[in-house]
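We show some of the complex, not the whole, and keep each chain where it was.
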Amino acid sequence: MLVAVGIYKVKVQWGDCDGARIVFYPNFFRWFDEATRNLFESRGLPWVEMIDRYGTRGVPLVDARATFRRPARFGDALEIATRVTRWGSRSFELAHDIRIGSEVAVEGRETRIWGVSDPSNPEGLKAGHIPDAVKALIPAEPA
Amino acid sequence: MLVAVGIYKVKVQWGDCDGARIVFYPNFFRWFDEATRNLFESRGLPWVEMIDRYGTRGVPLVDARATFRRPARFGDALEIATRVTRWGSRSFELAHDIRIGSEVAVEGRETRIWGVSDPSNPEGLKAGHIPDAVKALIPAEPA
Amino acid sequence: MLVAVGIYKVKVQWGDCDGARIVFYPNFFRWFDEATRNLFESRGLPWVEMIDRYGTRGVPLVDARATFRRPARFGDALEIATRVTRWGSRSFELAHDIRIGSEVAVEGRETRIWGVSDPSNPEGLKAGHIPDAVKALIPAEPA
């Protein structure tokens, strides 16, 4: 079974770390966001095209979670492997595994909606149907 | 039953928001971290004293989670109510409820360890016993 | 001579500091941005009204500078005093003095344009005339 996996690499910078010289943990969620966009892009869906071709205006979060198995330090080379674990009709779930060398440092999970313009609220987004073409380009893990 | 609740207020700044003009979600975890320290401080446990009095070197994360119920926008006044939901012997759990006015916008959960110096690894931390005095100062939710 | 001075207070958070346990310096510019908006708001010009009343779409930077006189550390209470040092026809200059207690820690300078929509480029901004009403509400330093 084919599952699309995006690989996103991050080198931990001095400014990513706190006074304990380990990554200040909200940065991992920043990298999850970057890794999500990287997965789409690696499958031929750069963000700008997604807006033009499919009318999506963003993929806002419903839920985000991370389990921290070991700290990451200044200079560490992180490899983030991202896959879709479930496509719903209007939402989808992602898993992000962050490895340092062969060790898993962080395991992340996100649930996002497929955001489209909300005619009743120009400032707002609502959850729209995820196009089948997008699901086909990014095969999810089997249930 | 007394439960200690720390209140931490944040006004959403322009730079906290992304191109959709809602809070870029990793910032909520940054505010959870600030709200955690604020809870300790509001109970007479400023961080510097915790280092001197109890030898703690930090409270690193084991797990963090957030559920997003509605977006927060530039200028919104957030009120974060933080409480300890469980004191273990070496770890503890926190809940953070973020309200905008009377509406809950985000619900957060964190599990942290009580970090103390690790003599076998000068760079590292290990989980130490949480002092009873600390637990007494910050009454947790009843189980 | 009356000069409008906005006071913006920041308590240095753990996540604002780097591995040397001093503020990671880009954060000072983040606070300059917040202090700029705070000055306008303190003079009766909240950002949302500026959009509606005066059509401004932002005040993007042309130049920014900071001189660092002493480090700021976790827990320090910063007081940022912000004033306009020059109103031009389409741009303006600000000074931000950051004090810790009675000591000046950082001196900042920004030059910003008055951004308005650019009909020839829907994504872009161009420099527009600064309304006299705005200049009157925020008296600048005498030249």
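Chains: A, B and C, in written order; residue numbering restarts at 1 for each.
Convention: a contact is a pair of C-beta atoms (placed from the backbone, for glycine too) under 8 Å apart; a residue touches a chain by one contact, two chains touch by 3 or more.
Just so we're clear, the structure is a prediction, and the values are computed from it rather than from any experiment.
J.: Please state the number of copies in the whole complex; 3 are the ones shown in place.
T.: 4
In this text, only the chains that are shown with their structure count from here on.
J.: So how far apart, in whole Å, are chain B and chain C when each is placed at the average of its C-alpha atoms?
T.: Inter-chain centre distance comes to 30 Å.
J.: Provide the C-alpha centroid distance between chain A and chain B, rounded to the nearest whole angstrom.
T.: 24
J.: Hey, how far is the Cα centre of chain A from the one of chain C, in Å?
T.: 33
J.: Considering chain A alone, which of its residues make contact with at least two other chains?
T.: Correct list: 21, 24, 26.
J.: For the complex, which residues does chain C have touching chain A?
T.: 14-15, 17-19, 21, 24, 26, 74
J.: Can you check the complex and tell me which residues of chain B touch chain C?
T.: 13-15, 30, 33-34, 37, 46-48, 74-75
J.: In the complex formed with chain B, which residues of chain A make contact?
T.: Contact set of chain A toward chain B: 20-22, 24-27, 29-30, 33, 57-58, 60-68, 71, 73, 115, 123, 125.
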